[in-house]
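Down below is the structure, laid out as structure tokens.
For this depiction, one protein chain was excluded, whereas all remaining protein chains were kept in their positions.
Now for chain A:
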């Protein structure tokens, strides 16, 4: 960290004042330097590289992300040894800069719909790549617009007149040396976005572009010189990578929300406004109940997501061991769970960041608050690596499968094992969760049970509605679509339960009594606030009565007051360096106002005392009127 922060080569003007082209240029400059310094310092450990990178770019995207994060790893996992010999070292030495071109203008999450074609020509032993329609133009890949000279392109493989589905090809796109696009290649930047200014997300159109047969990544599937197609052994392995990337997004949800909370809570301690008691000085806005009600549940959420992210990462590492030994039993559940958690945490964090910004009043809207930047950088994660609604429905598919298993008398294991109880209750004519649970609202373990009942109730109700649609003799797909709103709700309830459960489990591991006490308060706040917000679910399932919900609401307010003295300490614990936070409002020293003034003076509009518009437009108008 200090290595980077003290290096004058990595200093630059505040990015907020730069145009997109300038920001791209700065990012490229730093990435280039970074690669050289990494080699110079001999840093090669992936974890260390990750931290180095995140300090150079301050947690922001950069044009080489796809090269380092997708191009190189894909070569490692999907290329044959000969292909690795040809491509890996040049790519490692950045002679080749690559990106990963999957998404097309007309197609995203639904991979089978991709339209780019790669047709094998046995006479020349080449693949002919084409973008047959406008919708098939590759669109969005990072680093594609201006930076890369190669791309791994996903295309429908045609050989011997048959379509063999999606495969990956290494495609050179720019001339080494001049960096000009190759003949047959049209490539460029897709234009300005909501954030990601330093990233050259690009488009790629190919017209009868030929690459040698050896450029298809052939570790699994192969095309022989005569065009014979050899099938891959199993495709389940790709699950592993997806689980890994989605687990990163869960961690990112926690981090991004933590940053926003740090800024909003520190600023709320500095800002004074209005009066609470007549005649007294203006209080810190953090003393207002409404402000605490906005921010503290988000703080609790940031902690909850932090523990969930760590759990998934650990589970992934544990299971990866099993996978390499060929044991895939735990993979489907983990895959289903991470899909839902990716959606749940990114949606929640996305909304939470906005609430933090709003809680900073007008100044939150200024780029100097840093929150707009956190928001625009984070918000696309609701869409990339699997659109959130689609992710929720994947989890739902697993829940429905588990429910069906339970209904047919089988037992299910893991996080869905609560469904086993449903079959036992079916003997009684009662509504699922109508059994009298005495929930103790000050006991996290008891609240876990309440969330469990809610999940069970919503899973069951979705399953029944799905069955009812099928009974109306609708097709499976149609019935699924007509139940999808219920299915998403069931998945959300399931994920919510998992999070409360993991947070509660974490408490037992904390040895320091004071830390455990405050984390227990946060855990209770997280759980109770969730009940208060989703009271309808708990009431409808008969888990709580209206009077109990009133108690829950009251308890939430008491927790707010209890957490107030520790609020700033709790965000300090996230340990974000000021440079990394990039916020004038969230500074560690709290000297907000004088630094806002200093910041504003650097604005491009302030470059000259009298703006040129005065001479060009204002003065002539005043003269004429």
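Assume contacts are C-beta pairs under 8 Å (C-beta built on N, C-alpha and C of every residue); 3 or more make two chains touch, one makes a residue touch a chain; residues count from 1.
Heads up, the rule we're going with is that contacts and distances are computed from a predicted model.
You can't see one chain of this complex, but its UniProt record names it "ACOX2 oxidase", from the set "ER membrane protein complex subunit 6", "ACOX2 oxidase", "BHLH domain-containing protein" or "IMP4 protein". Across A:35, A:49 or A:242, the single residue that touches the chain missing here is A:35. Only one residue in the set A:389, A:521 or A:566 touches the chain that does not appear here, and it is A:389.
Considering the full assembly, A:97 is the residue among A:97, A:243 or A:257 that touches the omitted chain.
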